[in-house]
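For this depiction, one protein chain was excluded, whereas all remaining protein chains were kept in their positions.
Our next item is chain A:
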Amino acid sequence: MLAFLVQRISQALLVMFVISVIAFAIQDGLGDPLQEMVGMSVSDEEREAIREELGLNDPFLVQYFRFAGNALQGDLGSSYFYGEPTLDVILEHLPATLELVIGASLIIVVFSVPIGVYAAIRPQAWLSKFFMGVSTVGISIPVFLTAIVLIQLFSIGVVVDWFPSDTGWGRWLNDLLTTEGGLPSYGRGDELTPLFGTWETGFLSSDGLAHLILPSVSLASIMLPLFIRLIRAEMMEVLQSDYIRYARAKGLSAGRINFLHALKNTMLPVITVGGVQIGIMVAYTILTETVFQWPGVGLMFLEAITRSDIPLIVAYLMVVGLIFVITNTVVDLVYGLVNPTVKLTGKKA
């Protein structure tokens, strides 16, 4: 166990080192940070003076070693735009992103498990076919399109008058398709509850929850179909296995077989995939956060790129790299707990 952790930590350090070198190497291609810092009519001399002050004129290696030296002491530099240490800026924005990911994960768990299991048990039912059809569509719609449609339907609202309103059925159809709107379409709202440090949560107020709905649903919309299909496929496979047939022969109730014995083994691969997907979801938040003006790290990163805020870009990439390594490590540990026959690498058999 200890050897395993040591191995993972050294991997994490390697990953972060490689990321920092790459991020530093591409900084020339990211543009000139001064463009965002000074007005158009500032003279070249003034610009040169600021550049010198920021150390932007130094050779690549000098800049990198200065950065690496500070980084070893836990200082990842200061953002040009925010004027604060990059880690502080990221920590300020991280809670918003984590809450969005938590909201989306809850939606995924709550919907994917029952739907996946149902579709596996009753593959021929029309409802199963409906879910499978919808999930194919869902998986192929880009997240920003989902988000825009959701905003139009549930924030702005649509009035449908395609059907004759002088007939009963026409009115009924019009009413059915007309939406009220009213859900917040941007930001996290005003009523955030401070938890600890920079973490303010939206989960404890109705206003905060209302702001979470649309972004979480959009973010969940990419992963949910994937999980439904995964659970369904795994479950169907498990249902064919010998021990399930034996349990049936033994006369155990269908509920006990499906939800206790079969589901447990179905979840094994789902956990592995799920862990990796949560990491990927952090990356998907860039799109979702942009559309919903969600003040998280994704939006912050995108804006840092348009501003060529190089220290912030480098720090963000390193932090995301770290998150990936951590989630993978946790997934491996959990997997070992769920299925003791799996050996962790580095652990003696």
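By definition in this document, a contact is a pair of C-beta atoms (placed from the backbone, for glycine too) under 8 Å apart; a residue touches a chain by one contact, two chains touch by 3 or more; residues count from 1.
Note that in this section contacts and distances are computed from a predicted model.
Asker: For the chain that is missing from this picture, which UniProt protein name fits: "HEAT repeat protein", "NADH-quinone oxidoreductase subunit D", "Peptide/nickel transport system substrate-binding protein" or "Peptidoglycan-associated lipoprotein"?
Answerer: UniProt lists the chain that is not shown as "Peptide/nickel transport system substrate-binding protein".
Asker: With the missing chain put back, one of A:24, A:67 or A:80 would touch it. Which one?
Answerer: A:80
Asker: Out of A:136, A:193, A:293 or A:339, which residue would touch the omitted chain in the full complex?
Answerer: A:293
Asker: In the full complex, which of A:15, A:50 or A:226 touches the chain missing from this view?
Answerer: A:50
Asker: What does the interface between chain A and the hidden chain look like in terms of residue numbers?
Answerer: Residues 29-33, 35-46, 49-50, 53-54, 78, 80-84, 148, 151-152, 155-157, 181-187, 290-293, 295, 299-300, 303, 305-308 of chain A touch the chain that is not shown.
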